[in-house]
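Could you have a look at this structure, given as structure tokens, before my questions?
Excluded from the complex is one protein chain; the other protein chains are retained at their positions.
Let's look at chain A:
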Amino acid sequence: MSETAANPRRIPDRLSGRGMAALQSWESLLVVVAIAVFVANTLASPYFLDPYSLSDATYNFTERAMIGFAMALLIISGEIDLSVASIIALASTAMGAAAAAGFGIPVLVVVALVVGLVCGAFNGFLVTRLGLPSIVVTIGTLSLFRGIAFIVLGDQAYTSYPSGFSWFGMGYVFWVVTFELVLFVVFAVIYGIVLHKTNFGRQVTVIGNNPTAALFSGIRVARVKFILFLLTGVMSGIAAVCLTARLGSTRPSIALGWELEVVTMVVLGGVNILGGSGTIPGVVLGAMIMGMVTFGLGLLNVPGTVMSIFTGILLIAVIALPIVWRRVRTRMRT
């Protein structure tokens, strides 16, 4: 039946050896792709292999990937949040308003985090308390959150942020290592530990595989999902701080369309869009591949809209290829 055929990845087969399984995993494939992209970029543009240039390249994925980590957990649990880019817009607008009112940097950061938290709580409430499908709810809040930003700003922009605020977006911690890159690594480690080494992470995976079984085995499904929506909201708030600081201005159209890029990144990282499986190292690799490819294409003067063709094909291909490949393999066996 199409219901079972729709499941792109099956439960791992423990009968084959551990080393063999590691070699055949999605992550090893991503490592190969990442190396290939890196080499291709180096050959294609003489400007690619420069420490500062590479450091700039990380901006193409750090902010999106921070949201991607939380989104990965959410998707593994069987839900999705399409409102993340709109949360960025709303959080950024709130920061702009706070900055215009004369508040300092710590207040701005707190404002962004609180807005992210409230937006996440709103999504979580609608999904877990009222039992509404997350895909529709977050399409609604996508419109609502950015809509509020549009009501506040219209065709205007907030451009005056305190001096020193830009450090969150452009500051270097040491040498060419940016603050955002450090944040990215820290979150990667935290989310990796949470998903792969804690009870909470196991609960997320179990819920994604079978919410009913999870409920009957004593997992508080609604609460776990609510926490995941909160996390996604807060990560969007953090991304809003970095992005606003980097751009130095807020328009209502800030981060437009990022929800798609974040989902693509997560799916490219091997997270099953239907829930139940996925890894943080995969998401890290997926993020870096997307970041490097878009940066490489940018160095070759490919316009952004054309890059979106690539993002779209990538999204479909990474899901389609394993399915097609498995079908070909089973056909060869029989």
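Keep this in mind: a residue touches a chain if its C-beta (ideal position, glycine included) is under 8 Å from a C-beta of that chain, and two chains touch if they have at least 3 such contacts; residues count from 1.
Rule of thumb we're sticking to: contacts and distances are computed from a predicted model.
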Report summary line: The chain not rendered here carries, per UniProt and among "RNA polymerase sigma24 factor", "Signal transduction histidine-protein kinase/phosphatase MprB", "YhhN-like protein" or "Autoinducer 2 import system permease protein LsrC", the name "Autoinducer 2 import system permease protein LsrC"
**Report entry** Among A:51, A:104, A:164 or A:312, residue touching the chain not depicted
**Finding:** A:312
Report summary line: Among listed residues A:72, A:98 or A:267, the absent chain is touched only by A:267
Report summary line: Missing-chain contact among A:106, A:154 or A:218 belongs to A:154
**Report entry** Full-complex contact with the absent chain, from A:58, A:93 or A:141
**Finding:** A:141
Query raised in the report: At which residues does chain A meet the chain that is not included here?
Result: 1-3, 5-6, 8, 78, 80, 126, 130-133, 135-137, 139-148, 150-151, 154-155, 210-212, 252, 260, 263-264, 267, 273-275, 303, 305-313, 315-316, 319-320, 323-324
